[in-house]
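Have a look at the structure below before the remarks.
What you see is the complex with one protein chain gone and the rest in place.
Order of writing sets the chain letters: A, B and C. Residues in each chain are counted from 1.
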Amino acid sequence: MIELTQQAIDFSALTEAVRDHRAGAVVLFLGTVREFTGDIQTSWLEYEAFPEMAEAALNRLEAECRERFTVVGVAIAHRYGRLELGDVSVAVAVSSPHRAQAFDAGRWVIDTLKNTVPIWKKEHYTDGAAEWLHPESAPGSLSGNGDTELES
Amino acid sequence: MIELTQQAIDFSALTEAVRDHRAGAVVLFLGTVREFTGDIQTSWLEYEAFPEMAEAALNRLEAECRERFTVVGVAIAHRYGRLELGDVSVAVAVSSPHRAQAFDAGRWVIDTLKNTVPIWKKEHYTDGAAEWLHPESAPGSLSGNGDTELES
Amino acid sequence: MKLSVLLFAAAREIACRDSIDIDVPDSGTVAQARMSLFEAVPALESSAATLLWAVNNEFANEERILRESDVVACFPPVSGG
Partner (left out) sequence: MKLSVLLFAAAREIACRDSIDIDVPDSGTVAQARMSLFEAVPALESSAATLLWAVNNEFANEERILRESDVVACFPPVSGG
């Protein structure tokens, strides 16, 4: 199950969606808007999406997760638009018979999502400045001076 | 925050309890009652606790997690008594500025909990048999023939 | 043939528009679309090394041959999550 939305993500419903009598373990990951990165204070975030391709990429991600790991349920939700401090930007829920696979699958999904799903994050700082963040694995993108420490 | 309870675990409240503007990542782990282990069908589970020591052990676990990992919030809940298929037996929620620490801390807490908190699980099978499960790291305990595959 | 290229994030902001029409030879490649894009928006050329391309919702490399019905997009490295 995948969801690309401009509304708040209901992580409880996402978790319930993967619970199953065949599973002994559920792992939920939430990415949330962090206020401070070192001394830099974020005021709010803007996520831009290429919706059609992002939905296709999220569906591919779910399918590949099911191929790579022994999972029962997989649910991925990503929000876009304006997000405030503390808001959930992304949620990944997986269930598996055993916990090692649940942790490994959850981590693989969020790591791969950050490299493959066409969504971009723009930080708006309290000093009025704004910048598109650099992704973790591709230093030197179009603007700003982010580095891997900026990522959650 | 730790909780040892005979009631259903409210994993949404546990997750909310660790969300924080200083955190960019939240990881929630749920252990749930699985129906099948190979061909063996579980009917229900009974968790027995040594409550005073279990609460002390859970508090130590939270404190040690805070020492070992860069975490903002840590919440651990364990249920005991009779549990039905699909019920949540244990929930661990951690938040951290970065996701690698959140995943590592969550996994460390559940792994360590299973080895150090005085709680015992008795499986009741659909054929009427019942047995105390062996822990993962101490083969050869008092009864039954469980092995590591029985664990989630 | 005429193609419309969708632009996102910093690429969209630099070009001041969310899509741009370009000319590409029939059976032209992504590499040729890129040259046409940079002619139309020279400010994007300094980011050439990091810009990514997608055709019909999948990432595409420079050799990918384009058709008039393709949905083509150009954007910086993704940074969601």
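In this section, contacts are C-beta pairs under 8 Å (C-beta built on N, C-alpha and C of every residue); 3 or more make two chains touch, one makes a residue touch a chain.
Keep in mind that this is a model prediction, so the values were computed, not measured.
*Asks:* Which of the displayed chains are touched by the chain that has been omitted?
*Replies:* B
*Asks:* Could you list which residues of chain B touch the chain missing from the display?
*Replies:* 31, 47-50, 52-54, 56-57, 78, 89-90, 110, 113-122, 132-135, 137-138, 140-143, 151-152
Criterion: only the chains that are shown with their structure count from here on.
*Asks:* By that same contact rule, can you tell me which chains touch chain A and chain C alike?
*Replies:* Both-contact set = empty.
*Asks:* What's the chain with its C-alpha centre farthest out from chain C?
*Replies:* Centroid comparison gives B as the farthest chain from chain C.
*Asks:* Centroid of chain A to centroid of chain B, CA atoms only: how many Å?
*Replies:* 25
*Asks:* Can you compute the centre-to-centre distance for chain B and chain C, using the mean CA position of each chain? Integer Å is fine.
*Replies:* 49
*Asks:* Can you tell me which residues of chain C touch two or more of the remaining chains?
*Replies:* Within chain C, no residue contacts more than one other chain.
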